[in-house]
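For reference, the structure discussed in these notes is given below.
For this view, one protein chain was removed and the others were kept in their places.
And now, chain A:
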């Protein structure tokens, strides 16, 4: 964990990929197949060792993997011809995920895994899921509850208040958007679209845990087999496509059921968020994951293809991360003031990097944001992600 956190972004995956390829070449395909079914194949060794998973056009290879409990690294090779995402799921909950893995490249995903059975998503959302068995170890059996649990009850409660308030606001705004669409007032719906998205982005660190809902609420056409024509293209971006993209030619009618479904899904999301039990380590883990995802996928590629509202989304996502930073920073400061200082300064840098692009008329459409600006944004968010990853170890939670 600490090794990876210190490594500059991008270097570790490449090194692992090279090591992994070498190992594969030596081991041979038969041995590889055998080993993966038994206990997974490790590329490299020690704390940096990663389990290799290749994503093909139709599945993961291997599609069944067994690893010991603890912090584990997975080297994900995209052997399909499209950018893909890879996730570890427990039931409908996302444990860890990596988006926008480019064809031909490898990325490393690190997850802290408790013993149990998990699933892996493998590329397209329609592909069958792989299975991941996590076996118990001496360390996982001995892992005790964090000694300062009491200190986290207040911050965890406060974060749940935040989720509750933002979730309620999200539902209120989505209902307004749906009402405008049902009334056939697309001009009004266009003004309501971006505001309705913002609370969702603010709670993204937690909402992203519910894989089924995320796939219904926020799927990008790029991840679907038939893209915009795919029946699974639902949620916000489907509305965005119908309000701002080529879908606008078809008028309001096709959007009415999409908006209704979105409101229903957001309502379910609120129920799940209320029932969600967060552990102390979840706060920093979720924030770090979101910051890393924004840096590695959202910022380089953009997501709001039709309306271009990525910068407003980004600012809202950062506000959600900021809520967690504000809650954890005082706790970290007592044990590791240097980590707390770095966190606050990197948060400020990321805020400034977004704010810098704000003009007198608001944020520009994301297609107007050039490669240099995107690189600067990505660097700021990646630095913030690395800083967030240091929080749990600094609080004795890793």
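Here is the rule we use: a contact is a pair of C-beta atoms (placed from the backbone, for glycine too) under 8 Å apart; a residue touches a chain by one contact, two chains touch by 3 or more; residues count from 1.
Note that contacts and distances are computed from a predicted model.
Colleague: Of the candidate names "Iron uptake system component EfeO", "Aspartyl/glutamyl-tRNA(Asn/Gln) amidotransferase subunit B", "ABC transporter permease" or "2-oxoacid:acceptor oxidoreductase subunit alpha", which one corresponds to the UniProt protein name of the undepicted chain?
Modeller: The record for the missing subunit names the protein "Iron uptake system component EfeO".
Colleague: Have a look at A:278, A:353 or A:391 and name the one touching the chain we're not showing.
Modeller: That would be A:278, which touches the missing chain.
Colleague: Using the touch definition up top, pick the residue from A:196, A:327, A:353 or A:377 that touches the left-out chain.
Modeller: A:327
Colleague: Which candidate, A:153, A:253 or A:348, sits in contact with the chain we can't see?
Modeller: Hidden-chain contact among the options goes to A:153.
Colleague: Kindly note down the residues of chain A that lie in touch with the hidden chain.
Modeller: Spelled out for chain A, the touching residues are 145, 149-150, 153-158, 160-161, 164, 274, 277-279, 326-327.
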